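Only one protein chain is missing from this complex, and each of the others stays in its spot.
Here the chain labels run A, B and C in written order, and each chain numbers its own residues starting at 1.
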């Protein structure tokens, strides 16, 4: 279905070429100061046309809060936010109406539903993530009350990798258009994306997320482990192929004697010397930083001709048209943050239930 | 909470040192032929003491079906299965009662609940996975009716990697104790684990899963993508640090022109030439094989002394005791299969709802 | 939360004096022919000002379908419908801002949320039911494909009761303004309501619902019995104080030998001679008509002065202002139908999961 979260719960709707998309946020506690500017800012980070390395489509994200906020505060009732689609004009979609674009959802939608809004990808359009970014901004409003911050940045494009996040100054993320806080690597990444665009091709990348100041005790021991929900949230973003947290796939090569995080006393707090655990032990946060990597495949829409078939099984040539992102990760950064914020907000509420 | 799945739904219970653990399977359709031997076989693949490279603890997994099956078939009502704990004798747990074992859940449980069953890890004990394997066997019974198979194997231990799964004969998985279907690599893996055990240490690994013959059309477009649920299910297994499917983390280095899977007609079926998508496009299965990797960290319990602190913040030495797995992946294979089977069964039912 | 239903699931939002209210319908299967006129018609049956015995407020219910419908059919994706609030002008609400109106939700909202949109009842406004009626119309579109009809009518106002529903011609319900298909009783009811309005008072009533042509086999055996969900749905409507189905409260006086419904063969069908069961046995429909009564208390807003207290505990006089319904049941008829349609649609889908 189209709902995410148990307690801080969002339901999104909308296709890219209908009148509007939007979200209902249900379960946000009453009394949160509502900051519309934060929504605006986050939507701007996601919007197309923001720089030369993203799609050049221009979208003005006009959103409207329809309910759930009164005199500047949340009221505990559902917060509905609608984002109008600007670009509803009737383009010519004949070229994709009956064809299955390679590595798109055209074919699978047809099998599942038997009917599909073929204009611009319908429900599987990346446009849907604007609703998530909006909801994520509201989640951040709740988290900020507790001093929790959620940050993400581009750590890899193609085979270009930034240094380990612990050596980086994340306040620099927004200082360049690729959103990598390591200026030297950022420059190389931008050059690579420029080249990929000239080649009328696309390339993948990795976004790294960091959640700071989470209290210990969030998460459930068995199925709903903190990192399991976080992983689901990330894997639910379009184009994501992998998720790892803490030591991740690298960690499998280590020995336990090295990998284990030793507990130490730090003033009044209990902390760990190292953080291979990635801030989660037994599915529950331990108060250390939660960090994770999210792998994005190269965007499926390329500006080249590709072979495919249509609904009747006839061979067709699918031609790249329009304006698309050569690399999705710079614009994926606010989406990763939004989904992480939603997970953290949900568990923050859930933690109120664990003890008498 | 302790429930997994929307339609084919399991709820597990039990600590390692209470009277029993178990599971209720709710939502299994009526009319599935019930095969107790399959449960027995799967539990045997998971049980401790099965070979020299696993823990030497001997556990006889006696299980009992309490409900939901009548005259050899499921009735559509909840199937409750209880597995008795054999090893309830009152050992001396003084050494861990108040100490926080490094990279275990002791500390986070204490923060979350304020009380914890410290005997053998309580609810976070790996023993809980026996309930999952049991439920997974029932899910397999449902899947087998549709010809769907779920297989997993060890593809990496430490830095030793088996060749790509598409070149392997998965029927050989059970022919060696490490459950790697590539005999040469299996031999090396076993030697490595032997060495690690002699070093009183542990090591991580990767389990690869493959689901075959899934129909196209399973999965939801937005949050509940097939692979997102699969990822959550895997990340909910103890010691898992990462999940990737299809081209995964490697795929980010590719160009879209190479990564895209071209649609082709294969007799009556629509197929893809390559399968970088890993059998899922836009969150929905396309009928190709679903394959994925699951990263397991080295087991936290090692046979060496480690520094830590206790509840009062005093420095303590935690000594390794008992019999534990030097490497968890051989026994994790049936657990990965079980969770994958549960996800597939759930989506198989859910797909009945997508059209009029 | 603000979500209802498991498979055919709605989430509503909106306060009476915000910009809009609305609903997301999730889980409606793809391929249902979408009939906007039906939504219009149902909203007209619910709208204020439709006759002299309802409130004289005039509301034009302009609704807009934002998503989930393409080329006249549902697509399986969420259907979002927004209904603009016409009457947002800033009235003077000083008289109720800090006072607790007797038998309204003012006090309980304040305790629960600590903040409340005091304009026009906020989220507890009867206006919220417009969203339900809209969603119920979509549910009816699905039900009509299977020949299932949902009808309701006014069977009691004050102490005036219509004859048993089985003797009535329900097609006559809309022929009078009180929506009672028994013309003689209808006339008396209208006179009573006229008198009550002149007395600046309000009065309660009963709405009877009938669902015809439901297939046998809908409902769950234990908690989610067909009639239990139906009861919850009805009790979730504002001002409802009771629900009964089949023989109801009267039935407790009967002997089992009289109350039991004898099975008989009717052509190819298995039917019951009598229908004290109200179409449900063991929580599951048996193919007979489901019928039920819903009790509505007198509307709390009366045009008289009442004593109450304010937030500080000071004695205050609450004066009746504005235009309100002297009796809620005529306008409650489409709401009862809507909720019943939602329940039936949900179970109709759920029934697809019970067998292999």
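Here, a residue touches a chain if its C-beta (ideal position, glycine included) is under 8 Å from a C-beta of that chain, and two chains touch if they have at least 3 such contacts.
The shown structure was predicted, so the numbers you read here are calculated from the model rather than taken from an experiment.
> From the listed residues B:2, B:54 or B:238, report the one that touches the chain absent from this view.
Looking across B:2, B:54 or B:238, the contact with the absent chain belongs to B:2.
> Can you say which of B:19, B:163, B:183 or B:322 touches the chain missing from this structure?
B:19
> When the complex is taken as a whole, what residues of chain A touch the one chain not shown?
7, 27, 29-32, 76-77, 142, 145, 221, 349, 352-356
> Considering the whole complex rather than only what is displayed, give the residues of chain C touching the chain that is not shown.
1-4, 12, 100, 102-105, 107-109, 111-114, 123-124, 128, 156, 158-159, 196, 199, 201-206, 216-225, 227-229, 231-233, 235-236, 238, 241-249, 251-257, 259-265, 270, 272, 276-278, 280-287, 293, 295-302, 304, 306-309, 313, 315, 351, 354-355
> Touching the absent chain: which residues on chain B qualify?
Its contact residues with the unshown chain are 1-3, 9, 11-15, 18-22, 24, 26-27, 30-31, 64, 66-68, 70-71, 73, 75-80, 82, 112-117, 122-123.
The rule is simple: only the chains that are shown with their structure count from here on.
> Indicate which of the five shapes (line, ring, star, complete, other) describes how the chains touch one another.
Shape of the chain contacts: complete, all pairs touching.
> For copies chain A and chain B, work out whether under half or over half of the interface numbers are shared, and give different or same accordingly.
Same, since most residue numbers here occur in both copies.
> Nearest chain to the global Cα centroid?
Going by the distance between chain centres and the overall C-alpha centre, it is A.
> If you average the Cα atoms of chain B and of chain C to get two centres, how far apart are those centres in Å?
46
> For chain A and chain C, what's the span in angstrom between their mean Cα positions?
Here the centre of chain C sits 39 Å away from the centre of chain A.
> Using Cα averages as centroids, what's the distance between chain A and chain B in whole Å?
Roughly 26 Å, centre to centre.
> Using the touch rule from the top of the page, what residues of chain C touch 2 or more other chains?
27, 30-31, 76-77
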